[in-house]
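Pasting in a structure now, in structure tokens, and then I'll have a few things to ask.
The other protein chains are all here in position, but one chain of the complex has been omitted.
Note that the chains take the letters A, B and C in the order they are written out, and that residue 1 is the start of every chain.
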Amino acid sequence: MSTAVLVFQASGFFLAPLLFGVTNKTKAWFAGRNGPPLIQPYYDLWRLLGKGAVYSETTTWVFRLGPPVGLAATGISLLVLPAGGLTSPLAFNGDIFLFAGLLATARFAVVISAMDTGSSFEGMGASREVTFGALAEPALFLSLSSLVLVTSQLSLSGAIASLEWPLWTEDIAPVFWLAAAALFVLMLVENSRIPVDDPNTHLELTMVHEVMVLDHSGPDFGYILYSSSLKMWLFASLIVGILYPLSMASPWSGGLLRIAGIMLIGVAVGVVESIMARVRMVQVPRLLVGCMVMGVLGVALAIAIR
Amino acid sequence: MNLLLLALGIPVLSGSIALFLYARPRAAIWSGISGAVAGCGIGIVYALQNVSGQAATDLRIPWQVPYGEFHISVDPLSAVFLLAIFGLGLLTAIYSGPYLLHYRKEKSLSASSFFFNLLLSSMALLVVSRNGILFLVAWEVMAIASFFLVTFEDEKPEVRNAGWTYLIMAHAGTAFLLAFFAILGREAGSLDFDNFSALQLAPATATGLFLLALTGFGAKAGFIPLHVWLPEAHPAAPSHVSAVMSGVMIKTGIYGILRALTFLGPPPAWWGILLILIGLVSGILGVLFALAQHDLKRLLAYHSVENIGIIALGMGVGVWGLSHGLSFVAIFGFSGAMLHVLNHAVFKGLLFLGAGSVLHSTGERNMDRLGGLMKPLPVTGATFLIAAAAISGLPPLNGFVSEFLIMYGSLKGALATEVPVSTALLGTFVGMGLIGGLAVACFAKAFGVVFLGSPRNGHAPKSHGEPAGFKLPMLALAAVCAFIGILPFVAIRLVLPAASQIAGEEGIRAATDMAAFSGTLGRISFGSSLAVLAAVCLVLLRKALLRGRIVSTGPTWGCGYERPTTRMQYSSSSFAQPLLAIFRILLRSRQALHPPVGYFPRSGGFRSETPDVFSARIYRPLQWWIERMSLKLRWLQHGRVHLYLLYIFVTLVVLLVWRLRF
Amino acid sequence: MVYAMVLLPALAAVLAFLLRSEKPQRTILVAASAAHLAMVVSSFVSLPPPGLGGWLEVDAIGLVFIGITSLLFFIASLYAVGYLHREVQASRSPRSDFVEGVLFSNAPERVFVGCMLLFLAAMSLVTLSQHMGMLWVAIEATTLASAPLIYFHRHHRSLEATWKYLLLCSVGIALALLGTFFLAASASQDSTGRAASLVVSDMIKSDGVIRGQWLKAAFLLLLVGYGTKMGLAPLHSWLPDAHSESPSLVSALMSGALLNVAFVGILRTYQVMVGAGEAAFAQQLLMVFGLLSMGIGVVFIVGQTDYKRMLAYSSVEHMGILSLGVGIGGAAAFGSVFHAVNHSLAKGLLFLVAGNILALYHTTSVRGVRGMVRLLPVSGPLWLAGFMAITGMPPFGTFFSEFTILQAALSKGYVLVSVLYLVLLGIVFIGMSAGVLAMAQGEPWSQPVKPHSEAVLAVLPPAVLAVGVLLMGVYPPQVLNTTLHNAAALLGSGR
Partner (left out) sequence: MVEVLLIAMVLLGLTVLGSNRVAGSIRLVAVQGAVLAVLLFVSRISDVTLNLIVLVVLTIALKGWAIPWLLFRSIRAARVKREIDPFLGQTFSLVLGTAAIGLAFALSGALPLPHEAGSALIVPVSLATLFTGFLLLVTRKQAVTQVLGYLVMENGILAFSLALGNELPTLVEMGILLDIFVAVFVMGITIYQISREFDNIDANNLRELNDMTGDQRRWVRRLKNGVTVKEIRGGM
């Protein structure tokens, strides 16, 4: 395992919060404010990790288990992804399923810890989270499987590594576009960004993720924020991995370019959040079904062309 | 072989002793349990010796009845199921002690403990029998024993109805099996399994037999739409019985199908695709109906339907691979299916035991009145959580491993360049994605609503606590969940020989490749254990961070709402509502929504109930129609002797004219 | 020996008529039936020599059926002792019957015992006689001997049942007489009209000269005639009434022995047909009647509100199975004879238990009976066991016989027949289980619930039968097995 791999794998864990910073900056720029500094998320994390904690007396150890498990699962699933286009140390045939499985584990952990509080708000959040999760899972499978079918590679690293420029010239290119688009929407849903949910509101109305973590405080909340930023990063790097066409001689330059790409995704999210309004809760499932349709199209194309 | 005979005999023997201890419930129970434990213990040892399939020996004892012979033998396939039966049997037997003693005032327990042991022995006999008649006998004895176990509380009408439904479905299934074996017997000239596997069947015959087996065994396994008895019988039965029935008894149907596959020669591809379709329907509808239930045990019952669906998917992938000569795919499918059989036995058994302990301590099955049981029932809660995560197919637990095998197999199949891509295979793992997601939702609901938060009916449950007889089995099962999840490459050794046995000779070669493949499983276990490790570290880190800081407790933050009551918690209905709304069209659940009106609403409410579509739309009308028809003909017996004489006369004349034709 | 099997019960009957007091009559009943059973068992060991110049002979078929009859009768006679005792206790005071409360009395006990013994004598004669004419005489005799038994409880419903039984069976059997004459006509050797033997074995030998048309007509008449007695639909109309109104042990005998005995009549005729090479003709008709009877049985079992009538219709159904089995032929013939044994045991068990139920609950309506398992610790389980036996669940013998028939049907390629057979059996199971389980399980209407102690003579006989039918499935005795196979061979199971 070369140093490059180590560096880039590690970079994900270090740079993930920065992605939020980028997004917020973008939004601020659109709003004409100058907004919080780019590294604001790091401040937040630091502050939270430094705080004490308040626990509701209805809760049990399940509540305290949620954040660490969620963070751990998300982190490992990030390790499964190739970083900077380099095969990940955890890569193996079928790691797609481990990747998805770990994400599901993280979701499960956070959801039950939310339900442990017995608050109707967090129950509601949990209910919505699992609802969207249940629909997001097959969409994710579809878009990933279209990649697998095109590249005949059973591991994420393999699949992404073999998506190179020549493929883009062939007529299977739409498959990548579709997969990328689906993943982008999935990213918005999974990280409950606009147009699915507004991370800044604290009104009961529309919250999915935010409302689940109302009762978490101190380090626990820090864990949660960090793991959600990791999740964001993870989707972004996946999308970049698909769209990034070049293959460089030196791994370093390639990796750096990819990181830049990820930051661009962050900007894109910011743009979306500034120019779009939040859709009504009942329409989110349609959004996800839209993802599935894209996935199905991708798979169909892939089959048709093979 | 003698070990096996002991394992078969001891439970029945001790059960019969229990039968004679009619008047003394305690003695009856202990005699029954001790026999079951001893028998199962021996059985487990024997099964473990035989999973690799070296020491396969026959035992043949002549039997007077027509076509009958007492012929038993053990091959890897049998051994896998024996392992499940004896393993779960042992633990549930221990559990049954304190559970049944609860009832010793009302009723005699000897019958129950006799039939429980009889059920265990008959299941074991079923999977080792090598003669059609012997098989059918074991099959029906199993059905009868489980019927009497289900109707343990026969004073309740709903229990009686449940038992009746179960009996009817079981018998209907058996009718197909009678035809199945009769035709096989015609082809083979005897009802000995060895002759069956030697058969060279015509394609038409093979297809007919396959469909018969699929229906007959499917009724026991609970494929939709033959599943209607499960959601009735499992809630009605005592929990240790539900655990055995759902954990292993319905798997005898799976065993039957796998065994049948070894008779019917090389399968055409569409058998596999049919199995995959059945699997998808059962899996998705099963989990959706489960999500819609509010009765904890009913929910679990529907989840059995879902898991049977997953197993069917595995078998489908296997058959597909077999038919295309992709033995690698076949191995993945079959080993995944069989590992899932074991896994489901473990976590579904555990879940039902947990539900039993909830029932035992609160006397309540309706989740909308439960909540906050984590505090009074810590062990039950913890183990239930593990089982819930496992059944949702989450790493690092065992459910994930078997589902991984199946999905990976289907992906391999889809990538195989020799054959055109099969949409069924893509459907398999995309469908399994959906099933997994829904399962997460469903068990977040089941676990969260029952064990977390605070009791919904206001007052804390009057807990009878958890007897040691409950804790031990549940902890053991939870440990197995974790073990298989963390060390999958050990578990897969249990099922590989059996899988390769079904996949045929080249299957055995592929099995050796699989041994190499267990490297991949090693990666899984590496990733999983890494995750566990990371979680532990994070917990420790938090401990370290919080050392010396203020860690206070307060009420749950209600967004400024001052007087939250426990009735305000999300109920199981409201938790499931968004998903149910999406799949309304399939579920046809009845919903009663009373939204709060006005500025100071007095009350509001939401209720939803989801009866089984199939029993409501198919079975009940059919039954009604039969009764109607027979009643219409009742006037034939009108009581007038003159007309009776006329019947005779007319019959005579008709026969004379018809047969002597002039 | 063959004479003794007939004459001993007959003489005992006469004795019973003459005696006045009750106790010796019961002693005679039990003693005579025990002796009869002993004789039958001994003839299982070694066949006794034929009598009346071959008119009376114990062949395999006869042996099977006289075996059933004698065993069942012995058990019934044991039950009868307890039953009559109960009856005497009950009829000290004028009693009103359960259904509509009219007062009634019993027939004198000597008539009952005497007719029972005559009944046995007549049935033995049927199973033994090889001569078609004598067979007819014997079968008619069974009707006459059993009619007074039905009318033991003297109220108008039992009277109605008796009348229907008498009239319908007599008329039917009269047709059988004409059939016998036709048989004789068909068997007549030559134009001089020299006597042609009506002994079955001779007729089988003298094939070829038997004229087909007459033989066919004869078979039709005999089938209709004895079919009426056997209870094949649509000739079964008398059966549910007679079975539901007569005392339970009589119902047990009628269903378990009498119907079989009528079946023997048909089997004899069938033997002749096979001998004359007309097997196909007979088989088709037998299959038609078999399926029809099963169908009728189904129709009236589903939703049946009277459990004795339910059992009666199940007899119709099983008679259908018997005739279907013979009709299919081959291995099914064996299955059919085997099934006759199993059915007799199971049905006897059920009717005897039904007697116990009636004695406790005072009603024959299914709705009136709840929670038997709680109230009757022995009869309740026996009732369930009988139900499983009669619906053909393993490990009871019925399962094996029914499966044998199915196997034969499929191997002969009768797919449609097999499908109908399975479907009908399935629906019967649904219908019976609904009633039987409702009776056995649940909370009894009567409170408080405390198990009754049951008389030994009330539960031992059915228990013995239960063991018997279980034994048929688990380990059928070797000697019986061989006898059954010989019987099947007589029915040309080869072809």
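In the analysis below, a contact is a pair of C-beta atoms (placed from the backbone, for glycine too) under 8 Å apart; a residue touches a chain by one contact, two chains touch by 3 or more.
Since this is a predicted model, take the numbers as computed values, not measurements.
The chain not shown here makes contact, within the complete complex, with B, C.
Contact with the chain that does not appear here is found for just one residue of C:Tyr83, C:Phe152, C:Tyr226 or C:Phe300, C:Phe300. Contact with the undisplayed chain is limited, among C:Leu11, C:Leu144 or C:Val467, to C:Leu144.
When the missing chain is restored to the complex, the residue among B:Arg60, B:Arg567, B:Arg617 or B:Arg634 that touches it is B:Arg634. Residue-wise, the contact with the chain that is not shown comes from C:Ser244, picked out of C:Ser33, C:Thr69, C:Ser244 or C:Asn342.
Of C:His131, C:His318 or C:Arg370, it is C:His131 that touches the chain left out of the display. Take chain B: the residues that touch the chain left off the picture are 631-632, 634-635, 637-643, 645-646, 649, 653, 656, 660, 662.
Interface residues of chain C with the unshown chain, by the touch rule above, are 131, 133-134, 136-137, 140-141, 143-144, 147-148, 151, 154-157, 159-164, 166-167, 170-171, 174, 177-178, 181-182, 184-188, 190-193, 195-196, 198, 211, 213-214, 217, 240-241, 244-245, 300, 304, 309.
Assume only the chains that are shown with their structure count from here on.
Viewed as a contact network, the protein chains form an open path, each link joining two chains that touch. If you average the CA atoms of chain B and of chain C, the two centres end up 44 Å from each other. Inter-chain spacing, taken between the CA centroids of chain A and chain C, is 78 Å.
Centre-to-centre, using mean CA coordinates, chain A is 36 Å away from chain B.
Shared interface positions of chain B, defined as residues touching 2 or more other chains, are absent. Within chain C, no positions touching two or more other chains are listed. Only residues 163-164, 167-168, 171-172, 175, 213, 216-217, 220-221, 223-224, 228, 234-235, 237-238, 240, 281, 285, 296, 298-300, 302-303, 331, 334-335, 338, 373, 388, 391, 393-395, 399-400, 403-404, 406-407, 410-411, 418, 422-423, 425-427, 429-431, 433-434, 437-438, 441-443, 473, 475-478, 481 of chain C touch chain B when the two sit together in their complex.
Within the complex, the chain B residues that touch chain A are 371-372, 374-375, 381, 385, 389, 392-396, 400, 403-404, 407-408, 411-412, 414-415, 417, 421, 423, 426, 429-431, 433-434, 436-438, 440-441, 443-445, 447-449, 451-454, 519-520, 523-524, 526-527, 530-532, 534-535, 537-539, 541-542, 545-546, 549-559, 564, 566, 568-570, 574-579, 582.
Interface residues of chain A facing chain B in the complex, by the touch rule stated above, are 49-60, 62, 64-65, 67-69, 71-73, 75-76, 79-80, 90, 92-98, 100-102, 104-105, 107-108, 111-112, 115-121, 123-124, 126-128, 130-131, 133-138, 140-142, 145, 148-149, 152, 154, 202, 204, 214-215, 218-220, 223, 285, 299, 303, 306.
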